[in-house]
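And now, subunit A:
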Amino acid sequence: MSERVQIQATINGEPVQFLAEPRQSLLEALRDELGMTGAKEGCGNGNCGACNVILDGRLVDSCIVLAAEVEGRLLTTIEGIAQGNHLHPLQQAFLEEAALQCGVCTPGFIVAAKALLDRTPHPTEDQVRHWLAGNLCRCTGYDKIVRAVLRASESTEANA
Partner candidate 1 sequence: MVLETEKKQKKYKVIGTRPIRPDGLDKVTGRARFGADIDLPGMLHGAILRSPHAHAHIVRIDTSKAAALPGVKAVVTNADFPHVPAEELSLGEGAVNLVHLRQNVLAEDKVLYHGHAVAAVAATSAHIATEALRLIDVTYELLEPVLDVRDAMKQGSPILHADLRTRDMGKDGDIPSNIASHLHFELGDADHAFGEADVVIEREFTTRMVHQGYIEPHNATVSWDEDDHLTIWMSTQGAFNVRDQMARLLRLPVHNVRVVPMEIGGGFGGKISVYLPPVGAILSHKTGRPVKLVMNRTEVLEATGPTSGSYIKLKMGATKDGRLIAARGELAYEAGAFPGSPVGAGCMTMLGPYDIANATIDGYDVVVNKPRVAAYRAPGAPISAFACESVVDELAEQLGIDPLQFRLQNASKEGTRQLRGTTFPPIGNVAMIKAALASDHYNAPLEGPNRGRGVANGFWFNAGMQSSLNASVNGDGTVSLIEGNTDIGGTRASIAMQLAETLGIPMEAVRPTVVDTDSVGYNAVTGGSRITFASGWAAYECGMDIRRLMCARAAAIWDLGEDDVEYVDGVIRARKDAAKKFTFAELAGRINSTGAPIIGNASVSPQTVGGAFALHIADVEVDPETGKVQVLRYTAFQDPGTAIHPAYVEGQMQGGASQGIGWALNEEYYYNADGTLANASFLDYRMPTTLDLPMIDAVMVETPNPGHPYGVRGVGEVPIVPPLATIANAVYRATGVRFRDLPISPRRVLKETQGLE
Partner candidate 2 sequence: MAAVWIPPQLRYLTRGAERATVPGDTLRAVIDALDAAYPGLRDRLCEADEIRGHISIVVDGDVTQRGLTQPVRPDSEVQIIPAIAGG
């Protein structure tokens, strides 16, 4: 058994310290050490996007980032997308557009779309489709997901 190391990072605006094994992925650390189970494992090798988080402003698959790599960095997870009791416009749009069925890919899609809107506040459908091509959804055929992201991008709040 390998020795656990201490890691400090800022997660969803809060300073957090936790212990993790050097071989643990960021996804494992979030889920198993920090109890943040919103990010999901769909493939374990960066193909499906269900574990998407935003690391220093960049969208990453947390299953292929080591926990130790986030030392001193800023992390946003699905748990930090809503502001208190106030849903992010993306979350609201996903609800209103019925953009989820089983819901297991939904956290990854919302985090990925957030990263898109952070850099491209008013994307075209093509831009949305290119950006989300790393996220797999098996239930919806993506139609309503793309619509939800476009709808959220019309909200001024989404670009705040």
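What we mean here is this: a contact is a pair of C-beta atoms (placed from the backbone, for glycine too) under 8 Å apart; a residue touches a chain by one contact, two chains touch by 3 or more; residues count from 1.
Criterion applied: all candidates are chains of the complex that A comes from, given by their letters.
Treat the numbers as computed from the prediction; the structure is a model and nothing was measured.
Contact annotation for this complex: of the listed candidates 1 or 2, subunit A touches only 1.
Across the interface of their complex, candidate 1 is touched by residues 1, 21, 23-24, 31-32, 35-45, 47-48, 50, 77-79, 81-82, 87, 91, 94-98, 100-107, 110, 128-130, 132-147 of subunit A.
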